[in-house]
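Yeah, one chain of the complex is gone here, protein chain that is, but the others are all in their spots.
When the chains are written out, they are named A, B and C in that same order, and each has its own residue count from 1.
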Amino acid sequence: MPAMNMIQALNSAMDVMLTKDPDVLVFGEDVGYFGGVFRVTEGLQKKHGLTRCFDAPIAEGGIVAAAIGMGAYGLRPVIEIQFADYIYPGYDQLVSEAARLRYRSAGDFTAPITLRTPYGGGIFGGQTHSQSPEAIFTHVAGLKTVIPSNPYDAKGLLISAIEDDDPVIFFEPKRLYNGPFDGWHEKPVEPWSKYDLSDVPDGHYSVPLGKAAIARAGDELTVLAYGTMVHVAIAAAAHAEVDAEVIDLRSLVPLDIETITESVNRTGRCVVVHEATRTSGFGAELVALVQEHCFYRLEAPIERVTGWDTPYPHAFEWEYFPGPKRVAAAMRRAMGRN
Amino acid sequence: MPAMNMIQALNSAMDVMLTKDPDVLVFGEDVGYFGGVFRVTEGLQKKHGLTRCFDAPIAEGGIVAAAIGMGAYGLRPVIEIQFADYIYPGYDQLVSEAARLRYRSAGDFTAPITLRTPYGGGIFGGQTHSQSPEAIFTHVAGLKTVIPSNPYDAKGLLISAIEDDDPVIFFEPKRLYNGPFDGWHEKPVEPWSKYDLSDVPDGHYSVPLGKAAIARAGDELTVLAYGTMVHVAIAAAAHAEVDAEVIDLRSLVPLDIETITESVNRTGRCVVVHEATRTSGFGAELVALVQEHCFYRLEAPIERVTGWDTPYPHAFEWEYFPGPKRVAAAMRRAMGRN
Amino acid sequence: MELTPDMRNEPTLSLRVPVPRARPGDPVDFSHIKPPPAGAAPRPDIREEPGAMRDLAFTLVRVLNEEHEAVGPWDPKLDPAVLRRGLEIMTLTRAYDDRMMRMQRQGKTSFYMKCTGEEAVATAAALAVDAGDMCFPTYRQQAFLIARGYPLVQMMNQIYSNADDPCKGRQLPVMYTSKKDGWFTISGNLGTQFPQAVGWAMASAYKGDHRIAVGYIGEGSTAEGDFHAALTFASVYRAPVILNVVNNQWAISSFQGFAAGESATFAARGIGYGVAALRVDGNDFLAVYAATKWAAERARANLGPTLIEMFTYRAAAHSTSDDPSRYRPAEEPQHWPLGDPIERLKQHLIASGEWSDAKQKTLEKEAVEAVRAAAKESEAVGTLGQSRPSAKTMFEDVYKEPDWRLRRQRQEVGV
Partner (left out) sequence: MELTPDMRNEPTLSLRVPVPRARPGDPVDFSHIKPPPAGAAPRPDIREEPGAMRDLAFTLVRVLNEEHEAVGPWDPKLDPAVLRRGLEIMTLTRAYDDRMMRMQRQGKTSFYMKCTGEEAVATAAALAVDAGDMCFPTYRQQAFLIARGYPLVQMMNQIYSNADDPCKGRQLPVMYTSKKDGWFTISGNLGTQFPQAVGWAMASAYKGDHRIAVGYIGEGSTAEGDFHAALTFASVYRAPVILNVVNNQWAISSFQGFAAGESATFAARGIGYGVAALRVDGNDFLAVYAATKWAAERARANLGPTLIEMFTYRAAAHSTSDDPSRYRPAEEPQHWPLGDPIERLKQHLIASGEWSDAKQKTLEKEAVEAVRAAAKESEAVGTLGQSRPSAKTMFEDVYKEPDWRLRRQRQEVGV
């Protein structure tokens, strides 16, 4: 099996789906001839043709709206929003339309669209190239929200998203595109090819939505994480010397509540991590669910390690990013070992 | 003191501020000559003139953007979004601009705008006239989010919001405009004039942002609520026969964590209620905070009573609305009395 | 020395806020509306470049003259049977509107919206396009759905959110859906469906289909960003779509000046995108038909989108929640210079010997009867609150399959 980085894996997922299903098409700003600013769609236009992978006007709302219309017709559009920070002009179409089409029409119309967008910080992108807006989609009934943490899942989940009959917001951790990143930002980056999860089959396969993965098995404490933070959590466990079970949620909606509950009921301790601002982040929902489901097993308060309640500042990227030190400190607090 | 319903109290707040500060102006769809579809701005144009209270194009994004430009100039615009359900086209301007102007310019520019909008269900408005999107604003660093529950607070909080130098999203519980509503929807509605909190002074006064109120004192359990749900919680306490302390948060950001913590540490039990969809609603943040601050005093899982994870369906309004029965059931569960 | 602005002898700036010509109590003033004579506007070949027909955005395509004759190059030369069918649909729509409005007043439903005075806009368009074409309506094109033969009783079931409501009680009244009839599910959010129509049309083109999309937006809602997205995408991808702006002069209480309608026509918006644009007398059934047909031919010939401003007047209240006498002279509707679409088509048919006042009376009676019969059937199922779909359906269709949250929430409701 070829070693793929996350960019290649995502590209392969679209390539496979474009080949398999004539109703799949891909569009977005700069995704056509150029292949996208992160090169995730590179070569797709050349291989599949001008009308199957093409550029779009700089109008995120229009891109989503056009995709909804196409979905209503019967296509499966895959759209790219260049940075998650630029998704807001499309928010109305996603919330008021894509999410509700099936419900309001009692199944008469649906919007089987996949919206891909790179999210997260750690690339010195400043406040408009670093955001993690996943929470505001998880609040919306009718949308699914998916975030992979490695090439294998990226491809398998993206294929599932494209094949899914509901609208899926697919966040790509851009800090992981070229290699895993554990938050020790001064260490050199290792390419994905050194990791097992870069063994990505060339052809079609899928990873189901709604099924979490155990990224690191452990017994002392449960970490709930997704995307970039999965790797940070693993690094933090080593740093904290805590035998943490790191759950890679993979999809936030639908959420694999069983895996979460089983783990926390076993460990009795839980740390939730994400890069997004803390207040009303998806971590709040996770904390709420864990305390609802595991209250009587909890031995310590559930900790949240998150971005601060500020924008993502350019020069203070590493103070903002919830790196392994902060996660480790939370783990130790949760263990009563501080 | 005159008895005012909430509409009159809000109108009076704007009247007072238009009179007091020439930099205050009011605009939005249908708010000028007509006085707004809920008549909250009635008479303001006539009294203060065409350029101080006027209609706007049907462009929520444009309304917010214009207000930001005005704020940058030095005005204090008060804008109305006709229904909270229609706020999403303005979301980008609120999140990417209003919320960040001060931060990104290091205080060089600010956006002292107040955005008023009616929210919530219970008026047979169907899914596009019933939403409660407060959570998606509380997630955004730089925005304040305020929700009054009675005429006195409505006026005092709105004056505070207009005088505040940061952008404030001011949600008006439309089900409470004409009288309190405790969720027993088959009971006749009583007008505000029968209630003390309709004693609203004519002139200028303010209720500070960030200070919760004890809507009902109690010792057995703490309910965290805001807007319409304050009244439902009080009714539910009676129905459940639980001596609940009902905290009316009044502002979600800034949040009065002290009042919350003090109460829950005392009662050891907590129920959080809101009308918005459950997942990633502001209730999740409240649960997270309470378990972070009061973990060792909690005697039962914190309960959430919320709207379902569906749109707000026209014919199933009362199944959707988290009425006193559902809140009471949660109280009794929290008390171990079910 | 440079003069600073306040040293110059300049007036100060002042903020201009649009004001309509007449408010309650003022005399009606339509003196600014000067409809050109019927037949005057040229009809370009569909292959003409949009840039060569910009003038059509500033005039008014009209076919019916003062003598009720069809004149000029836009006369679609329709078979009288089609005209009678149009009259029938419009008459039925008006009867339907009247009854549903009364039903709301009687508390049988929560809300209703009439299209009185605008019936031709949707009716003629529906007859001018093909059955497979998809309509992306606003809440004011019920005549289009009626023209497609959708059963009145189903419409009423939706209005009543009753047990047979095709929307399963989820939508506010008037938000119909019917994919098989080429009718897109109506959104309560203004404007959103306009660029969706373009996306649908792009999909049809992508698939090498023949079907086109027909989108609608109110003139007030053209201010939304979605309007601009629709025009941009339609132009860039030359989508086979007809984009209709229904300029009925009012957006609830705001006159069209608040959508920049004082400064230019809405059809003129097309010019900046290189989109062919027509401005049409929306109360002239024949003009609406001809313009729609022309636009449909262009679209089907891969010549791209057409923007049509349907110039008309909202004769009734915005909705049952509205009272227009608070913001416009009560007599304004009667003075609308372009008349009533039903009356005008009727007169044309009479003038051409195809109709009579007596026949119209009969038609009206039949329409009222048809509505009454449908109402009886629908009300037997139930009006709002009397019957409704099973409560468990409330948790369905959020996703194709409910996840654990929805299953659990449904259990909590006990259904």
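The working rule: contacts are C-beta pairs under 8 Å (C-beta built on N, C-alpha and C of every residue); 3 or more make two chains touch, one makes a residue touch a chain.
Since the structure is predicted, the reported quantities are computational estimates derived from the model, not experimental observations.
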Contacts of the hidden chain among displayed chains: A, B, C
Of C:29, C:67 or C:130, the residue in touch with the unshown chain: C:130
Residue among C:223, C:363 or C:384 touching the omitted chain: C:223
Residue among C:160, C:176 or C:258 touching the omitted chain: C:258
On chain A, residues whose C-beta touches the chain left out of the figure: 29-30, 32-34, 37, 50-51, 54-62, 85-86, 88-89, 124-129, 278-279, 308-311, 313-316, 319-320, 326
Contacts of chain C with the absent chain, listed as residue ranges: 4-6, 8, 10-18, 50-51, 54, 130-132, 202, 204-212, 223-229, 231-232, 235-238, 240, 257-260, 262-264, 266, 268-275, 300-302, 304
Absent chain, residues of chain B that touch it: 25, 51, 57, 59, 61-62, 65-75, 89, 92-93, 96-97, 101-110, 141-142, 144, 164-166, 210, 253-255, 257
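Rule of thumb we're sticking to: only the chains that are shown with their structure count from here on.
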Innermost chain, taking as reference the mean of every protein Cα atom displayed: B
Chain whose average C-alpha position is farthest from chain C's own: A
Chain centre separation (chain B, chain C; CA means) in Å: 35
Centre distance in Å when chain A and chain B are each reduced to the mean of their C-alpha atoms: 31
Sequence positions of chain A contacting 2 or more other chains: 61, 89, 92, 96, 103-104, 141-142, 253
Junction residues of chain C - those touching two or more other chains: 168, 170-171, 175, 187, 189, 225-226, 398, 405
